[in-house]
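The structure under discussion appears below in the form of structure tokens.
Complex shown without one protein chain; remaining protein chains in place.
Should a chain be cited, it is by its letter among A, B and C, assigned in written order, with residues numbered from 1 in that chain.
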Amino acid sequence: MPMNENGEFTPLIVAFCCNWCSYAGADLAGSGRLAYPAEVKIIRVPCSCRVNPTFILRAFQKGADGVILAGCHPGDCHYSTGNYYTRRRMTLLFSMLEYLGIEKERTRVEWISAAEGAKFAATMNDFAAKIHELGECKRLEDLRCK
Amino acid sequence: MRKLSSDRMSELFERLDSLCPLYLPGEKDGAVSFVRYEQGVDYAVGALNTVRSAKDFFFPQVENIAAFRMTGKKIEILENQNGNEPFVVFGVRACDAASFSLLDQVFLSEPVDPYYRDRREAGTVITVACGEPDTSCFCTAFGIDPAEPKGDISVWLTDGFLYWQPRTDKGENLTENLTDILEECDGGEIKSYQDTIKTIANQLPLANLNLSYWENTDEKEIFASPVWDEIYKGCLGCGLCTFVCPTCQCYDVRDFDCGETVRKFRCWDSCMYSDFTRMAHGNPRKTQKERFRQRFMHKLKYFPENNGGLVSCVGCGRCVRSCPQGLNIVKTARRVSDD
Amino acid sequence: MTETLIPMIGVITDIRLDTPDVKTFRVVGRDGKKCFSHLPGQCAMLSVPGIGEAMFSITSSPTNKDYMEFSIKKCGCLTDWLHAMEVGQEILIRGPYGNHFPVESELKQKNLLFIAGGIGLAPLRSVINYCRDNRNDYGVLDIVYGSRSKDDLVDYREILEEWTADERTRVHLTIDRPQDGWDGHVGFVPDFVRELAFDTDKTVLLCGPPIMIKFTLQKLLEMGFAKTQIYTTMELRMKCGVGKCGRCNIGSKYVCKDGPVFRFDELDELPDEY
Partner (left out) sequence: MQITKTIKKLVSEGKADRVFGWKKGELGFDTEPALFTEDFDSVVYNSLCGANLCKYMINETKKDGTVLLLLKPCDSRGLQLLTKEHRVRREKIYALGVPCRGKIDVDKISDKGIKGMIDIQENGDTLTVVTLYGEQTVPRQDVLYEKCLSCVGKEHVGCDEVLSPELSEDTTVNDRFAGVTALEEKNPEARFAFWRSQLSKCIRCNACRNVCPACSCVKCIFDNPSSGMDSKANADDFEENLYHIIRSFHVCGRCTDCGECSRVCPEKIPLHLLNRKYIKDIHKLYGDGDEAALLTFTKDDAEPSVVYERGEGHA
């Protein structure tokens, strides 16, 4: 289990952020000096619908303890409809993961616009807190990558 | 020969497992496979064959070979520590036991495969005679006797007793630790049991498989048979038959990127897969016909040619039972030879 | 003897750009010495962790005791990577695998005719240089070599400067289509072989793309060569190199173990497909 120097669990959280909204939201959070945990690793994607289910599973394979996907609010997609597809896909995928007995709190989708720096920071803080509570992801791990 | 009352079988398993890890056929979610013995695990005494064959013990589906770390232009080889502790497999059928000698032909011929060899040395095989051979069985077509299985120790499970016959030094050594529960007896007691098995085995519908055409016909002629154009049509191109087959031994060597290191592992491969022979410039086996032909030519013609006439099939009947579309080696062998 | 499939580490000490898509790599062990000894026609497994592993024929002659060379055409995942690497890079190597040209038996004291097309020169170069280094053991060496264009002739400089220097070695080059600055022969290898009207006392070593092999063989037979006089070297996908992984067979023969060098009368007994 990855630990910090105080012996506390430090999770790895992967945040897929849409280039047009949520990534800019992260920027805004940064420039507004709103703190969110360093455990959150941002991966910029052109649109939330670029994230296919294998990205999410791969993240868990390579050691993520939580995966969050952030995109434009429905209706605001830079490509008009991308996030509507994301919404269906992820709803079904998360439902399946839950069905397989994987803790549902480890995955999340949030809509965060470029103006919502505060929401970005709050969401990440909340999500990270949840993952801290859950501890290490044991149900979707690849032992070879440990 | 020694014997033990049937109601004391779990005692025997307990003892064996205390000597070294014991594996035996057990049911898991509706499918019978070899499982590690522990309290509460029931020996699937009625199951004739496990879904996967016993080859897993010596040639597992996946095994790590080495790992590498790349830093800049440098490569570091991290050897894989494959400890091979002794183990015992109980309940191997005569067909699977015969498959080990076919695998030996491949893996123990020069240059020897050390991973296979080490596992072979570590494992003690206890075979069990087949009291009730099933329709899909045709081991007798390859001279295998289901009433007289090979292995380090042979076991017969009759009504009321387990009979135990060590056949090799490894088997003798194991038996020495069990003399207190296995009482000596003379071998005559299993004779009628064996006779019953033989009577049934002779009536099995596939047991009369005749491979004389395959033996006596030129490789090129069989290869060019027009039957291949038709017979493969139902084949899905999945790897089921190869993965459940006790004699299929083709493998792939692959890399897995673990992040810091790259792990090199060996895994089963199937000649039925389209990428089996694919190279950068194309695939010499373009359609399922060629792949299908390769599998059966290999088992029934190429392997015997390279191994003194030994056919690479033991008649376990797994492909007969498992093929989703009802294709199998008997069908192929018979149709190609127009039998 | 055992085969662990675990390679040893080799270091790339030189990279030579031969043609736009062929590079020749020089490999030695970490200790600076040759990784292992081999015979002409044998192959080695080269790999890069996480990229892939593939069989390549050893291009350098066994008489070279200092290093091994591999001429590799860029055509797939692993070869792309090899072409992009720099001198000093470590790679993984295991071998040698397969049989070899019978340089110490059947080929001895014979007049040899080498016929190569494109990258097919790679395995033959090992034999050619072996014969040149043991010059008195062999008769006249005729080398017919063709490629798409002048720029695609592998080892052009070595051919011009070294091979032609020996008077009992004759080099016949050809390219597929006319090209500025080329005053040699233009045309395909099979026809060129026919035109050159060689004596049938020669033993032929043939290597190139399958289509070239097919037609050259036809011409050679027309000219009166027997199949027992013609050797070739084959290539199929391989994983183990020792005849166990089960994929490189032609009929009952494994290319990695029973080949890659076959005489045409041996191939005749095998199915003509895969």
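Quick note on the criterion: contacts are C-beta pairs under 8 Å (C-beta built on N, C-alpha and C of every residue); 3 or more make two chains touch, one makes a residue touch a chain.
Note that the structure is a prediction, hence the values are computed from the model and not measured.
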{"item": "Absent-chain contact - pick from B:Ser5, B:Gln61, B:Ser101 or B:Thr179", "value": "B:Gln61"}
{"item": "Of A:Ile43, A:Leu93 or A:Ala118, the residue in touch with the unshown chain", "value": "A:Leu93"}
{"item": "Options B:Asp29, B:Glu85, B:Asp186 or B:Asp338, residue touching the unrepresented chain", "value": "B:Asp29"}
{"item": "Among B:Arg8, B:Arg52 or B:Lys198, the residue in touch with the chain that has been omitted", "value": "B:Arg52"}
{"item": "Missing-partner contacts on chain A, residue numbers", "value": "53-54, 57, 60-61, 74-75, 81, 84-85, 87-105, 108-109, 139-144"}
{"item": "Residues of chain B (touch criterion as defined above) contacting the omitted chain", "value": "28-31, 33, 46, 48, 51-52, 61-62, 132-136, 200, 203-206, 230, 233-234, 236-240, 242-244, 252, 254, 256, 265, 267-270, 273-275, 320-322, 324-328, 330-331, 334"}
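Rule of thumb we're sticking to: only the chains that are shown with their structure count from here on.
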{"item": "Chain centre separation (chain A, chain B; CA means) in Å", "value": "46"}
{"item": "Separation of chain B from chain C, taking each centre as the mean of its C-alpha atoms, in whole Å", "value": "40"}
{"item": "Between chain C and chain A, distance of the C-alpha-averaged centres to the nearest whole Å", "value": "53"}
{"item": "Touching two or more other chains - residue numbers and ranges from chain C", "value": "none"}
{"item": "Chain A: positions in contact with at least two other chains", "value": "none"}
{"item": "Chain A residues within the chain B interface of the complex", "value": "62-63, 144-145"}
{"item": "Partner chain B, residues of chain C touching it in the complex", "value": "1-7, 9, 49-53, 75-77, 79, 86, 88-92, 235-237, 239-240, 242, 244-249, 251-252, 269-274"}
{"item": "List of chain B residues in touch with chain A within their complex", "value": "256, 258-259, 263"}
